[in-house]
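Read the structure below first, then the notes.
The complex appears here minus one protein chain, its other protein chains still in place.
Labels A and B are assigned to the chains in the order they are written; within every chain, residues are numbered from 1.
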Amino acid sequence: MSVESSAANSQKSALMAVLSSFWFEFRQNKGALYGLIFITILAFIAVFADLITPHDPIEQYRQMLKMPPIWVEGGSWTHIFGTDALGRDQLSRMIYGSRYSFYIGFIVIFFCLTIGIVLGLLAAFNKGLVDNLIMRLMDIILAFPSLLMALALVAILGPSLENAMIAIAVVFIPHFVRLTRAQALSELGKDYVSSSKTMGASTFRIMFINVLPNCMAPLIVQATMSFSSAILDAAALGFLGMGAQPPTPEWGTMLADSRQYILSDPWMMGVPGLAILFTVLSINLIGDGLRDALDPKMKTSKT
Amino acid sequence: MFSFLFRRMLVLIPTYIGITLTAFAFIHVIPGDPILVMAGERGLPPEKYAELMHAFGFDQPLWKQYLDYVVQLLHGDFGVSFVTGRPVLDEFFELFPATMELAFFALFFALLIGIPAGIMAAAKRGTVYDHTLMTISLTGFSMPLFWWALLLIVFFSGYLGWTPVSGRISAMFFFDTPTGFMLIDSLLSDEEGAFKSAVMHLILPAVALGTIPMATFARQSRSAMLETMSEDFIKTARAKGLSPLRVTIVHGFRNALIPIVTVIGLSVGVLLGGAILTETIFSWPGIGKWMVDSIFRRDYPVVQGGLILIATIVIIVNLTVDVLYGIIDPRIRKKGH
Partner (left out) sequence: MKKSIIAAAVLAGGIMMSGQAMAAKTLVYCSEGSPEGFDAALFTSGTTFDASANTMFDGLVNFKTGTTEVVPGVAESWSVSDDGKELTFKLRSGVKFHTTKNFTPTRDLNADDVVFSFMRQMDKENPYFKLANGKFPYFNGMDMANLIKEIVKVDDLTVKFVLDHPEAPIVSNMAMAFASIQSAEYADQLSKAGREGDLNQKPVGTGPFTFVGYKKDSVIRFAKNNEYWGEQAKIDNLVFSITTDASVRYQKMKAGECHAMPYPNPADVAEIRKAEGITLMQQEGLNVGYLAYNTEKEAFKDVRVRKALNYAINKNAIKEVVFNGEATVAKNPIPPTIWSYDNSTVDDSYDVEKAKALLKEAGVSGFKTNIWAMPVQRPYNPDAKKMAELIQSDWAAVGVEAEIVSFEWGEYLKRSKAGEHDTVLLGWTGDNGDPDNFLRVLLGCVAKKTGGNRARWCNEAFEAQLQAALLSTDQAVRTKAYEKAQQIFKQEAPWATIAHSTVFMPISNKVTGYKIDPLGGHFFHNVDLK
């Protein structure tokens, strides 16, 4: 238990040791490793989208509408994943779409982490009114099914990808607040906190320098899982007409928009559907790996 | 036990006030109003529009509308749907059993498959079984739900023809539904084949909706099992020479129950949220679809009433879960929070 706290105070080499032991643990999990490889490749694609797309993602090839992908009869090498109903190159749209997936995931967890940590720490350090106020607010948000809540929020803000992300972040935040608060409370009772206090450290310092780093492990796991949930929820909002607006090549919206072709051209849903599936799956696998590697309890269970 | 419950209930009061406020604010802050939605492409003469806004009280200040609403609620009156003209409570109680039936069987499916899969994966940790089971469950967890539901229909109903496509029962049957639960009502109806039809109609939506909770259960029961199995008393039991299977199930499972109960509690929100998509695709006449339709139609009374009722259910379930904790593990009760 005290391994972490002493590590935080020690030298760089110790940090390296922690990281390498973390990496050792993480590597044990083959699934997580595959997930990481997939996401790394995807990140690479997203960053270099401009260089690798064969076509402009919003260029409409009106002579080649709904062309099937290469592995289906009638496909062509000029459009490897085929074209959509407007004749736009699916592959190029998928490549650009990967950017939006990262965009959604990162923005949502950024909001969740910052707001969730601040509120969670505030609640943990101010037992009484502030704690009660924050936690009741979170109870209220949690009392509504998240998708319903997000739907209502987007209806208020107006349908767009940004507003969908805000709505998703709002419904995810309570989990982060609760987690931070619970972790912080259990840390507060420990020796190192009381010794910092007696040494005259400010509350702010105790909050963010002493306590927070020791709460990070479960938060990182939660953030990873929220990353993938955010992508799925954005797709669900897209399905209900409340997601990204055209001509944004966002995967969830592409999936929802091609719904009417599920019988006539099933691959049109298949391409973005599988992309979402693999991405979300990879992130979840990474999340599992992180959990195993970061959670000390799981470590002991291995021996 | 009683004081524990009492304390939990006390906390609910401010939460509940917040819920009514949120539910009310939501639908009123959303731009657009029901009168315009109703008028559609044609539009309305401005005088007539003002007259209608006044008649329905939509031109009152919001705080006044809210206070009126709360007073109404305290009398147990949830108002009347703007669109259908029926009391919100009547509509809710007509549709809620359908959602409950669907959610119950989705949960049943999730538990039936998820927990044994998790236990098996834990028992065979690190083997091919473990990896396969966990990858499958994680895949279920990673599917966009509406796509999954459509694929199920296209494959099982369209291609194989095994299950009916949508709805709760064949359109050929029409009988009174006193309980609202189709499985029970179909048995009560004395109509031949009605029960079978109801069961067949339930399978696909329950599988679609149960997929995500199933994956959660499988993962959760696996890690809970692993954790308890590493604890001393299991090691002792093993040392005593009890059979591994017996140890796993009898000792391990009981201790793994707490996290699983937590997940069941959390799943209710997931199920009600997922019900929105599942019900839309399977034409399942439940409250998820009702809420979405009402949001789009700006049916103020239905949206605010429905949100409050749904939140009430979620709260009741969470309370039940808390009580269950106390029963399973008395230590938690003492600790309080």
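Keep in mind that, in the parts below, a contact is a pair of C-beta atoms (placed from the backbone, for glycine too) under 8 Å apart; a residue touches a chain by one contact, two chains touch by 3 or more.
Because the structure is predicted, anything quoted here is derived from the model rather than measured.
Set against the missing chain, the residues B:D77, B:D130 or B:D293 yield one that touches it, B:D293.
Residue in contact with the omitted chain (choice from B:P61, B:G76, B:G161 or B:G241): B:G161.
When the whole complex is considered, the residue among A:L42, A:M67, A:L137 or A:A155 that touches the unshown chain is A:A155.
For chain A, the residues touching the absent chain in the complete assembly are 58, 60, 62, 65, 85-87, 155, 158-159, 241-242, 245-247, 257, 259-265. By the touch criterion stated above, the residues of chain B touching the omitted chain are 30-46, 48, 51-52, 55-56, 83-86, 91, 94-95, 98, 150, 153-154, 157-161, 164-168, 170-172, 174, 177, 280-283, 285-286, 289-290, 293, 296-298.
Just so we're on the same page, only the chains that are shown with their structure count from here on.
With centres defined as mean CA coordinates, chain B is found 24 Å away from chain A. Residues 30-31, 132, 136-137, 139-140, 142-148, 151-153, 155-156, 158, 228, 232, 235-236, 239-240, 252, 255-256, 259, 262-263, 266, 269, 273, 276-277, 280-281, 284-285, 288, 297-298, 300-301 of chain A are the ones touching chain B in the complex.
Those residues of chain B whose C-beta lies close enough to touch chain A in the complex are 11, 14-15, 18-19, 22, 26-27, 29-31, 131, 134-135, 138-139, 141-147, 150, 154, 158, 219, 223, 226-227, 229-230, 269-270, 272-277, 280, 288, 291-292, 295, 303, 307, 310-311, 314-315.
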